[in-house]
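A single protein chain has been omitted; all remaining protein chains appear in their positions.
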Amino acid sequence: MRIDGLTDHACLIVSGPDQPGVVAAVAALVARHEGNIVSLDQHSTDPVGGDFFQRVVFHRTGLADAFPQLEEDLAATLGPFGMTWTLRDQSVPKRMAILASTEDHCLLDLLWRHRRGSLPVDVPMVISNHTRTAEDVASFGVPFVHVPAQPGPDKSAAEAEILRHLDGRVDVVVLARYMQILSGDFLQKVGVPVINIHHSFLPAFIGANPYQKAKDRGVKLIGATAHYVTEDLDEGPIIEQDVVRVTHADSTPELRRRGADVERAVLSRAVLWHAQDRVIRHGNHTIVF
Amino acid sequence: MRIDGLTDHACLIVSGPDQPGVVAAVAALVARHEGNIVSLDQHSTDPVGGDFFQRVVFHRTGLADAFPQLEEDLAATLGPFGMTWTLRDQSVPKRMAILASTEDHCLLDLLWRHRRGSLPVDVPMVISNHTRTAEDVASFGVPFVHVPAQPGPDKSAAEAEILRHLDGRVDVVVLARYMQILSGDFLQKVGVPVINIHHSFLPAFIGANPYQKAKDRGVKLIGATAHYVTEDLDEGPIIEQDVVRVTHADSTPELRRRGADVERAVLSRAVLWHAQDRVIRHGNHTIVF
Amino acid sequence: MRIDGLTDHACLIVSGPDQPGVVAAVAALVARHEGNIVSLDQHSTDPVGGDFFQRVVFHRTGLADAFPQLEEDLAATLGPFGMTWTLRDQSVPKRMAILASTEDHCLLDLLWRHRRGSLPVDVPMVISNHTRTAEDVASFGVPFVHVPAQPGPDKSAAEAEILRHLDGRVDVVVLARYMQILSGDFLQKVGVPVINIHHSFLPAFIGANPYQKAKDRGVKLIGATAHYVTEDLDEGPIIEQDVVRVTHADSTPELRRRGADVERAVLSRAVLWHAQDRVIRHGNHTIVF
Partner (left out) sequence: MRIDGLTDHACLIVSGPDQPGVVAAVAALVARHEGNIVSLDQHSTDPVGGDFFQRVVFHRTGLADAFPQLEEDLAATLGPFGMTWTLRDQSVPKRMAILASTEDHCLLDLLWRHRRGSLPVDVPMVISNHTRTAEDVASFGVPFVHVPAQPGPDKSAAEAEILRHLDGRVDVVVLARYMQILSGDFLQKVGVPVINIHHSFLPAFIGANPYQKAKDRGVKLIGATAHYVTEDLDEGPIIEQDVVRVTHADSTPELRRRGADVERAVLSRAVLWHAQDRVIRHGNHTIVF
C-alpha cells in the first residue's frame, strides 16, 4: 500500500548540537537535488550550546531513484556537523501493531480512522489477551491474534509469544488500553517505539484506577496522556494530553465514560503525529512539529 | 454597601443525611413565608444512605424583618431531619481580605473585578509581605497593610500580626499568590475559609516551582487550581481548575507568563462562586452549584 | 429492553408561568407518593412574569403500579397553576431512528455508544439514502433500510416512504449527517422531535459546504452544532455546540477531518441529553438540565 497524495514526498529529521549553518546546508542539499520544500520546522533548546531539531518535508520527482544519492549526500553534509538524521519516504506507511485487552474504545477508533484513510499506517495485526474484540477487528479486515495473559508475575512466556508475532513485521506498537505492564526486557527486544494511552492527566494519578483516584481527590478536570513507554511506569516522554471538565455530580463510572472519549481522541492524535514523523524524542521529552 | 439587584434575596444552604421529604419541607417553608424560589440546586452523594446538599435562593419582600422568624422556622423544620443549614441575606457582601506577595496578576485582577462590580464582596484590606503593590492597591481605594515576612522557620509573630488585622473584620481570606505557607495554628485561629491559588493542575506538581517541574516533565498542558487551604499543603478541597495548551517550544518563563493568565481566571471564578455561596465543602471535596 | 439502574425512576418535566408555590407543590406530591428525589433542576427566564421549567427525577418503588395515580394527582396539582407536564418512566428507553447518508462517523459513533450501553435508547432502524454503511450497521444488529434519495426538487415520495417506516415505531429521529433537507410537511407528519448535526458553529456558515466557507473566511476555530430541526434551515433550537482550534496550515479536507471529530462528539452529547429528558424546548431556545 502506498499513501495517496504523498508520492515522492520525503521526510528528513535532523538533530544534534545547535550551530550556525545547518539549516542552510540542509536547504542547499534539498535544492541541489531539485526538491521543493513543502514544510519545515525547527526547534533549538537553547540558541547557545543547545540541541537542535529539524523536520523537513520536500517533494522530489522520482524520489525512489534519488534516495540512495540523497542518503549519501546527507551523510557527507551532516556528518561534519555531528548531526544524526533519518530520511523516510512518506508514501510508505509505517506498520502499526495494536495491543488491546477488553476495552474497545481506543482500538476501534484507531481501526475506524485507518479504514477512513485518516491514519497513514498499515495495521498488520491486533494482539489481545482477550477474544472479546475479535469479531469487531475481523470486520475491519485486520488479523486478530489472541495471546492470553500469563497468570502470575512472570510474563516472559506471553511476552515471548507476542515478540514472535511482531518480529520484523512492525515499525511501532500501540497499547490501546492494553492493561498489562510490559517488562523492560520486552521493551528492549521489541526494537520499535511503543506508544501507550494512560487514562489520566500525567503526572497526576500514575498507576491503576486513575478515575477512582480522580474522584477521591475531587478534581474538576479529568484527562488522558499518550506517551512513549519506558521501563518506568507512566514516566515516558509525553506526546499528547487533553482534559474534559467534570463536576461533583459525576460518579466514577461517569468519569470513566467521559474519560474514554478523551482517551481515544488523545491516542489518535499521538498515533497520527507519530505516523507522520512529527514526534521526536529528546531525553524524556518530545518535540512535536 | 449593599449589592445591587440582590435586595430581599436569601440563600439557604442545607446539608445532612439524604432522606425523603427534605426538599418538600424546605419548599413548603419558603412558600409559607411568601418567598419565590429564584434558583434551586441539590446533590446527593448516594440516593441510599448518602449525604444530601441543597442550595435555594429565594426572593422575599421585607427579608430583613422576616429573617428571625425564618431562622426559627428553619430550625423547627430541619432539626427533626438532622440537617444543618445556613441562611444568608445575599445583599450583604462577604468581607474578603487578600494576602499577596510580589506578584500582582491575581491581586490586581480581583481588585479590578471588584471595582467593576463583578465580585459581590467588600475588600477591607490587602495584606502583603512586600510593598511593591502598595501604590496599585491604593489606586483602588483599598487599605494596604504591610506585614513583612518573618525570617526563619518560626512565622508565629508575623502570623499573629496578620490575625490582629483580620480579627472580626473578614468572612474569607484569599491568598493571591501569597507564597508563604500558613501554619495549622493560623488556620485554626483565623476562623474563616482561606482560598489559595496553586500554580499547577493539582495533584500534579505539588509544592514549589510547579512551572519548572512541568517543563522538566514535558507536559503538554499546564494549569492552575483554586482550593480551600488545609494543614496539608496543596491537599485541600478543590474549587476550580483549568489548563492551557503548551508546546516543547515554550520556555519555563513562557510557561509562567501563560500560566499567570490561567491562575487569575481560575482564582476569580473560585472567589466569585464562594462569594455567591455556591461552594459547599464536603470532606476533602467541594460541591459547586 | 429496560435500562439498567433506572428501574422505578420517574422523570417529571414541568413548565409554565413562574409563580410561587410550584416547587413546593411538586415536592409535596412526590413525598406523598413516597418518592425520593434523585435530582432536581429548575430555571426561570425571569423571576417576575417569566417562564418556569423544572426537571425532577425521583425513585418510587413499584413505579409502574403507581403511575396512573401519580398522573392523576399531577393533573390535579399542576392544573390550577396552569402548568404543563410530562411524566416518564426512565427505565423505558426512547426509540431512536437514525437517518444517514454516505458519511459514517456520526452514525457509527452513535451505534457504538449504544452497544456500549452509554446511550439509553433503542435503535429500531437506520434509514439511509445510500447502501454504503449497510454492512457496518448490520454488524451492530440494527435493521438497515435503504430509501434512495429522490431526484429533483420534489422529495415527497421518498419522504412518504420514510414516514411509513417510522410510523409509530420511534420517539425521536436523529439526522447523522443525512444531507437531505426535510420538508415542512415531513416535519409535521413525523410527529416526533428531529435532531440534526450541522457541521459549523451556528449561526456562522449556515447551509452547504461550511468547511469551505470557514476556510474562505479564515476562522481560527471550527465547530459543530446539534439542534432540533425546524422548517427554517439551520435555525432550530440549539442543543449543543463545540469547537476545535485550526490554523492557516489546515487545508479544507483537514478541516473536514478534524471537524468530523467535533461533529460526532457534539451529536452524541445532544442525543444522550435528549434521551435522558434533559433538554426542554422553549421557543427557539433550549434549556439543558
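By written order: A, B and C. Residues from 1 in each chain.
Definition applied: a residue touches a chain if its C-beta (ideal position, glycine included) is under 8 Å from a C-beta of that chain, and two chains touch if they have at least 3 such contacts.
All of these numbers come straight from a predicted model, not from anything done at the bench.
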Touching the hidden chain, out of B:S118, B:N209 or B:T247, is B:S118
Just the residue numbers, please: which parts of chain C touch the chain that's not shown?
-> 43, 201-205, 217-221, 223, 237-243, 247-249, 282, 284-288
Determine and list the chain B residues touching the chain excluded from the picture.
-> 39, 104-105, 108, 112, 116, 118, 136, 139, 249, 257, 261, 265
Over the whole complex, note the residues of chain A touching the chain we left out.
-> 18-21, 23-24, 26-28, 30-31, 34-44, 47, 59
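In this section, only the chains that are shown with their structure count from here on.
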Specify the chain with the shortest distance from its C-alpha centroid to the centroid of every protein C-alpha atom present.
-> C
Would the interface of chain A with chain B count as same or different, where same needs over half of all numbers used to appear in both copies?
-> same
What is the chain whose Cα centre is as far as it gets from that of chain B?
-> A
Could you report, rounded to a multiple of 5°, the rotation needed to superpose chain B's C-alpha atoms on chain C?
-> 180
Averaging only over C-alpha atoms, locate the centres of chain B and chain C and give their separation in whole Å.
-> 37
Using mean CA coordinates as chain centres, what's the chain A-chain B distance in Å?
-> 42
Chain B touches at least 2 other chains through residues 43
